[in-house]
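This structure is in structure tokens; I'll ask about it shortly.
With one protein chain held back, the other chains of the complex are shown just where they sit.
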Amino acid sequence: MLEVSGLTVEYAATTKAGGESPVRAVDDVSFDVAAGEFVAIVGESGCGKSTLLFAVAQLLSPPAAITAGSVTFRGQDLVAMTDRRLAAIRWEKLSVVMQSAMNALNPVMSVGAQFADALRAHGMSSRKAIAARSAEVLRLVGIDAVHLKSFPHQLSGGMRQRAMIAMALLFTPDLVIMDEPTSALDVVAQRSLMTQIKELQREIGFAVIFVTHDMSLVSHYSDRLMVMYAGQVAEAGPTRRIFDNPLHPYSRGLLEAFPGIRGAKVPLQGIPGAPPDLSVIPNGCRFAPRCPAKMPECETTAPALLDRDGVDVRCLLYAPASAKTVPADNGPGEKPRERAQ
Amino acid sequence: MTGRFWRALARSPKATAGAILLVAFIVLALFPGLFAHDSPTAEAYARNLGPSGAHLFGTTGLGQDVFAQAVYGTRQVLEIAFGAGLASTVIAALIGVAAAYLGGFWDGALSLFTDVVLVIPLFPLLIVIAAYVHNSGTLVLIAVLTLTGWSYTARQLRSQALSLRNRDFLAAARVRGERAAYIIAVEILPTMSSLLVAAFLTNALYDVLFASSLQFIGLGDPNSVAWGTMLYWAQNNEALQTGYYLQAIVPGAAIALLGAAFALLNYAFDEVGNPALRPVRARRRSWLGAARRIRRLAGA
Partner (left out) sequence: MTEPHSVTELLRADHLTRHFSIGGTLARGTLHAVDDVSFSIGEREIVALAGESGSGKSTVARLLARVYKPTSGTVAFEGRPLSAFRSRRDALRYSGQVPMVFQDPFSSLNPVFRVSHGVLRALKLHRPGLSADERRAEAARVFDVVGLGAGMLGRYPHELSGGQRQRVGFAQALATKPRLILADEPVSMLDTSIRIGLLNLMAKLRDEEGVSILYITHDIAGARYVADRLIVMYAGQVAESGPIEDVLAAPRHPYTQLLLSAVPDPKAPPPSLEALAAASGERGEPPKVIDPKPGCRFMPRCPVSIDMCGQVTPELKVLGPGEAACHVAQTGAEVKAFS
């Protein structure tokens, strides 16, 4: 239903010297989402996942721009579409849930008023119909309809996020894009929200793209998982397979950075260092400076995304032995600086 | 921090224009003799002359050289703008930010005081004070403008400081054991620096206008060399009605230009303070591109 192919997003930035050097926040990312699927995109801050999300939803504003690739939604290319046609698709077929409800909901309008706003913008005019639909979506997410009169600050954090999701479901879209919707919530509210989303998915049948930095959160809920690093896809495939056997050293490091509640207590290391500065694209693998399994060729050869039996992985460990290739030409680069994280 | 300011200036063409204008006026004020060869006060020439090679803007009704008056008058107006502008901004910052940070009783007391001063009608008050202290010199004008001008800015800065009050680094300073005076002066005010500069520029602009207005209605020293006084004499001389336009236009334009300089400079600091206002600078636009776009819009 959604096909992202070769998507590249660049920020036009000026260097200190005054020249122009675009920062590639998203570099040649491709993935598909089938109807009803739950796809999780995981990565640290700065890996480009939020930018990718905005690009897919066509919400980028200058200086960020899509410089390559396509986003095909139900057969139509979103990148080439005019604003008017996009507006028709937005919210009716494709909706977005932002990271912080307090930032996305208007603090001076009641929840019901904001729902009515959205409904009217897409053509619903009868007051009765608006009230009925608003109450219905609130019921879907488990909020009493009396809260239509409430203002956002009167609701608890968990309820606010649910209200955001209700708003996203007003027109029963085919695809809901969520940018870290649980980051401000406690662990009990988080689990409640995740199970709610899963239930709604089963009931209504929409697909979900879920962006987060917390891998354990999506471990039980997502069908497929995409791990991003420094703007590129590091590993992608069915969730359980990646959790049971992570191929990319970065995925492995991410999984191991979680202390367990049960079982033996072991000292953990996390992943030392910090993500690279994207204005200076290094030669070779972007993860090499922090990689525990680094080989000499990792610093000179940029690995391509390879298919390992259903799981895509971008790592020289899995390159065919004969591929001692010429160093890829990534343009001028320096060795990335080492920093404590 | 200063690096940020220069860069902000350089990035905004409006602010750069304003800066150049202001610098030009400052140079005129500092070295008037380099530009005007006549004395501004000497009534040495024939009256009401039009512009000529000898008198760039003609002469006044008393035979003074208009150009020389304009140039020498720059100094006083800049003294007032910077003096009163700075003083009122400093007072407004201390009172407004202290009210926001201290909260509670002190906020109530300081805000009440600010509001009382604010509500007093400004211009009539200026007139009363200036009339009372007749033949007032620059210093009196500065004092009067400061005392009446700080309250509006204080309210502005107070609301801006209120929004900054909950930042964790202020709580960290308090928990660290810092005194309130230190926190206000060292931790809060520097983070508001672009807001303070913007407030100063606004105050300076209004002080130029108010000072000139006071002088225009005759409450300044009629023998001083100042743009507002030039307007006063031009009015007395019925310059506009009798066709000696330059006597009025020159000081008026000077006031407008100086005000514009401050206003343009303010654009840079609006953008520094609020990144949402920064214009989108995509690729460098060329004249060629603009022409192409116009043609496309026109349907060619």
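Some observations on this one:
A and B label the chains in the order they appear, each numbered from 1.
Assume a residue touches a chain if its C-beta (ideal position, glycine included) is under 8 Å from a C-beta of that chain, and two chains touch if they have at least 3 such contacts.
All of these numbers come straight from a predicted model, not from anything done at the bench.
The missing chain, though absent from the display, is touched by one residue of A:5, A:150, A:192 or A:300; that residue is A:192.
The residue from A:64, A:94, A:170 or A:217 that touches the chain not shown here is A:217. Not every partner is drawn; the one left out touches chain A at residues 44-45, 142, 156-159, 186-192, 195-196, 198-199, 213-217, 219-220, 240, 243, 253-255, 257-262, 265, 267-272, 274, 339-341.
Although one chain is hidden here, its contacts on chain B can still be listed: residues 1, 167-169, 171-178, 187, 190-191, 193.
We take it that only the chains that are shown with their structure count from here on.
Distance between chain centres (mean CA atoms), chain A to chain B: 49 Å.
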